[in-house]
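All protein chains but one are shown at their positions in the complex.
For reference, chains read A and B in written order, and residue numbers begin at 1 within each chain.
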Amino acid sequence: MNHKRNDIKYKVRRFSSGAMVNLFLLLIAISCLFPLLWMFGSSLKTQATVFSDMSIIPKVLHWGNYYRAWTEGNFGVYFLNSVLYTVSVVIGIVLVSSLAAYAFSRLQFPGKNFFFYMFLAAMMIPLPGSFVPLYVLMDKLHLRNTPHGYILCLINVGLSLSIFLLKTFFDKMPTDLEDAARIDGCSKLGIWWNVALPLAKPALAVIVIFNSLNVWNEYILALILFDDAKFMPLQVGLATFHGEFVTQYHLLMAGVTITVIPILLIYIFMQKHIVKGLTAGAIVG
Amino acid sequence: MRLKRSTAENYLFILPAVIIFAIFYIYPFYATFNLGLRAWDGVSPVSQLVGLRNFKEVLFQDRLWWPSMWHATYITLIALTLQNALALALALACDRQIKLGNFYRLIFFIPPVLSEVVVGLVWKWIYNGDYGLLNYWLTNIGLGHLARSWLSNPQTALTCVAVIHSWKGFGWGFIILLAGLQTIPRQLYEAARVDGANSWQRFWHVTIPLMVPVFVLVSILTILGSMQAFVLILTMTGGSPALGCSVPVTRILGSMRASLRFGYACAQGIIFGLILLALSFMQIRISKKMKQA
Partner (left out) sequence: MKRTGIFSMLLISLIVSLAGCGRTETKKADVVIWHWMTDRKKAFNELAKRYQAESGRQVEFKLFAPSEIYSQKVRAATQAGTLPDIYGILGEKKDFAIFVKAGHVLNLNTEMSDNIHEWRNKFFSKALIVNEFEPNNEFGAPAGIYGVPIDVTNIQMLYNKDLFKKAGLDPESPPQTFSEFITAGKKLKKAGTQGLVSGWAETWMIDCLASNFAFNIMGEKKVMRTYAGEVPYTDPDWIRVFSLFKEMADSGVLASGIVSMNNKDAEQNFANGRAAFAFNGSWCVNVYKGMNPDLNYAAMFVPRVSDEYPMLIWGGAGSSFMVNARSENKEKAVEFLKWLTDEKQQAYLAQDTNNLPANKYSLTNISPLLSQFAQTMENTTHPNIWPRHEKSVVIEAFDIGIQSIILGTKTPEEVAREVQEVKEREMAK
């Protein structure tokens, strides 16, 4: 309560600068909202009116575009696939990277720096031609054209960055709670799970958002590794509307709107944890 | 004995990561490096070992490589300043309990989520020389002489793209910085307040020092993201060197497409990666020095 009153006082005092700040925030917000609105508006137009009718929301609303995008893009199958891939990859990355990042931040073992810098280097060096060796390797391991092979590849893609990000946050967090837990006889694994992870919630939320977006938008690796349409993710369905010669803009925009919604929902759900870290931390403290 | 068991236990923490990494990264890396040493067309079963010739050509003879490197650096510099300043300002604003805070937190993450196709279409419309919104506004406020075809002018194209890139990317910096600010224990601020520090002093002595590692993280991610950005550049300008809009990744993709240049593309990729590596380690070094100082 006290907190809040202080804040109000503070605000009144700096009313004029507050107005400026709000105006600035509002301008940025408008620039962010505009493309979203345009996308949504275009998804309700026809191929002929997307670029000729300049009103944001057209007079005649073609809701049928959504039905057509869903069926013609084979979204029924692809949507489920994408959900499966996103959930599995994100869980995999969160577990594997938080274990490793925790070790790099808190535990001692020979070669620690070597391993950490190895992951860091991997994050930096893009491998343009690596899909050829990867394809051959996956084929030899009988992992090509299988969902688990694809999932493992994607876990690897997000791993380095997630480790780096999490380690930064672990390094920054106070160790008192973990020390207390150790004195209480908690095992290392127990401390990681019960103490470190809950405290790192904001960082974990960032990792979840980042990797969900990556996996959800992935299609290149999927096209290269999968032969069968039944395994393909959502973005491959979108590519149907974005052809070599013909782009069906109205269907593409409807499809893009459909694919953006789940990722925005994940963000809405996760960003609460980024901010809740504050209240949770305050209660523990 | 006990110590050994505990060390082994510590290794278990990184074991899953190392196994996945070894299979899916190290082998392709080795193979790519190997291809960089060869003249290979990407298809035939045989390739010719040419040693470091590809690497030498990238470094000393490719007259389009270094300009493309500079263009990427330019985008990165703009992103590091503009994008991160914006991200920090917005994160600081949202860290306090401002009005509509929840609303802003949601809105600011829209650009990173949007598909590049949509961003490209909308911003090309804004920048268009003949019926673009930007020129329309400029004319309306009496600055009509500034109106131009923004994206097909070698003087403005790259900057315009860099601005859009920063706009599309600031959401990431925003949430990471916000997460960083939120993990600063509130008690520290209270303590500083009790000691009589004003808000600027609190920011300078409490927030900044605790945020240094997060700043490093964000700037490394910005460097990586901006140096490797290419989809937006391609959709907005076509990425032509004549426009000053080529970047290393578009050069690499170009070599990969041109026949007989697959090995060359791999060499370009590895050189590019090593440059990024050097940049990032420099960044880490500098920040460590700063921390000690």
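Keep in mind that, in the parts below, a contact is a pair of C-beta atoms (placed from the backbone, for glycine too) under 8 Å apart; a residue touches a chain by one contact, two chains touch by 3 or more.
It should be emphasised that the depicted structure is a prediction, and the values quoted were computed from it without experimental measurement.
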Touch partners, limited to displayed chains, of the chain removed from view: A, B
Residue in contact with the excluded chain [from A:F40, A:F109 or A:Y135]: A:Y135
Touching residues on chain A - with respect to the absent chain: 47-48, 51-52, 84, 87-88, 91, 131-132, 135-136, 139-140, 144, 146-148, 151, 193, 198, 219-220, 223-224, 227-229, 231, 239-248
Residues from chain B at the interface with the omitted partner, ascending: 41-45, 61, 63-64, 124, 128-131, 149, 151-154, 157, 235-243, 245, 253-254, 256-261
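Throughout what follows, only the chains that are shown with their structure count from here on.
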For chain A paired with chain B, centre-to-centre distance based on mean C-alpha positions, whole Å: 16
Contact set on chain B toward chain A in their complex: 7, 9-11, 13-14, 16-18, 20-21, 23-25, 27-29, 31-32, 35, 42, 86, 89-90, 93, 96-100, 103-115, 117-119, 121-123, 167, 172, 175-176, 178-180, 182-183, 185-187, 199, 210, 213-214, 216-217, 220-221, 224, 228, 249, 252-253, 256, 262, 265-266, 268-270, 272-274, 276-277, 280
Chain A - residues contacting chain B, complex: 4, 7, 10, 21-22, 24-25, 28-29, 31-36, 38-39, 95-97, 99-100, 102-104, 107-110, 115, 118-130, 132-134, 137, 152-153, 155-156, 159-161, 163-165, 168-169, 171-174, 188, 192, 199-200, 202-203, 205-206, 209-210, 213, 217, 238, 242, 252-253, 256, 259-260, 263-264, 267-268, 271, 274-275, 277-278, 281-282, 285
